[in-house]
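Supplied in structure tokens, the structure appears directly below.
Note that one protein chain is taken out, while the other chains of the complex remain in position.
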Amino acid sequence: MNQPYFTYEAEGQTLIVHLPEELDHHNCSGLKYETDLILSENYIRRIVFDFSKTRFMDSSGIGILLNRYKQMALSGGSIAIYGAGPQALRILKIGGILKLMKLYDSKEAAVTG
Amino acid sequence: MNQPYFTYEAEGQTLIVHLPEELDHHNCSGLKYETDLILSENYIRRIVFDFSKTRFMDSSGIGILLNRYKQMALSGGSIAIYGAGPQALRILKIGGILKLMKLYDSKEAAVTG
Amino acid sequence: MSEQNKPEILKMELEALSKNEEFARVAVAVFMARLNPTLEEVDDVKTAVSEAVTNTVIHGYQGNGGIIYLEVGIDGQEIAVTVRDTGIGIPDIKLAMEPMYTTDPDGERSGMGFSFMEAFMDQVEVKSAPGEGTVVTMKKKING
Partner (left out) sequence: MSEQNKPEILKMELEALSKNEEFARVAVAVFMARLNPTLEEVDDVKTAVSEAVTNTVIHGYQGNGGIIYLEVGIDGQEIAVTVRDTGIGIPDIKLAMEPMYTTDPDGERSGMGFSFMEAFMDQVEVKSAPGEGTVVTMKKKING
């Protein structure tokens, strides 16, 4: 129950989204509203998802990733991922996400691309 | 569910009982039989209870300690405790055990007395 | 009222097996996490639940199995846990609740189960009828 929510960090035109420990429907509820707001007020070319705290993820997480992917694809931006542990990695693979987004070893690599 | 059972170690006339992570009725079930057997086959003057793995204990643990105390008192032996964490310590205090058995900082101190 | 603040209830039926003692107290601990309790408050509730559930297994059903009915209610910052069995019941509740009193034949029990429930919860209420079963209701305010 620690770190239930998303935290956001901006680095130039890159938005880093630090994901919660449990990435499920309950904890995903605010993300659409929050990222829409951030994307509308800032010029963001890249979203980086930080999975390093995430110990559990289900298809709700896939839903939010796919939707951010569509948003960024429309504006010509890109999406990257880093820090995924074994459980999240399996979900990302089975959910087809790794075909759409590149996985990096570190935050720096994910931001730089 | 790791280390559900007791393990025993002998040092001269001292019997060291390593307690399980969860010291409840379920995990206490075999102890009476096992210690009776050990006490009948060996000349034991002191029992040392090792709480260092124990994260949870309830009144079932108090029951087994009290009964070993009575057994040792009858034969003129003694009982010592070491390694108790905060939860076990509270139970040992409220259960009146610390008035009957001495608490030591380490295994060596508990064995030596 | 938001989802956060409405009274909530969780009901469980589990078998009176000694291995469910651990399951019961851990399940209640996980459920109460939403109240942001301190570690000590979680331990208090876990211990009280363990005592009441163990009693249904050993005394209520005398080791022969049966169903344990566990209810956890959360209302504001108060947690209420009810542990019910349909076992042999308690003929004299006042006597049963006395410290060190136990009917355990093999002498391994301490007779401190009810004392611990009372020590760790704010309120403990026992209802019982011989031949019908026992209901233990315990409440505690979680300050966090």
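A few notes on this one:
Order as written gives the chain letters A, B and C; numbering starts at 1 within each chain.
Basically, a contact is a pair of C-beta atoms (placed from the backbone, for glycine too) under 8 Å apart; a residue touches a chain by one contact, two chains touch by 3 or more.
All figures in this text were calculated on a predicted structure; none of them were measured in a lab.
Within the whole complex, the absent chain has one touching residue among C:Ile9, C:Leu95 or C:Ala129, and that is C:Ile9.
By the touch criterion stated above, the residues of subunit C touching the omitted chain are 3, 8-15, 17-19, 23, 26-27, 30-31, 34.
Hidden from this view is one chain, which touches subunit A at 1, 22, 24-26, 28-29, 32, 56, 58-60, 62-64, 66-67, 86-87, 90-91, 94-95.
We take it that only the chains that are shown with their structure count from here on.
Subunit A and subunit C have centres, each the mean of its CA atoms, that are 42 Å apart.
Work out the mean CA point of subunit A and of subunit B, and you get 50 Å between them. Contact of a single residue of subunit A with at least two other chains is seen at no position.
Within subunit C, not a single residue touches two or more of the remaining chains.
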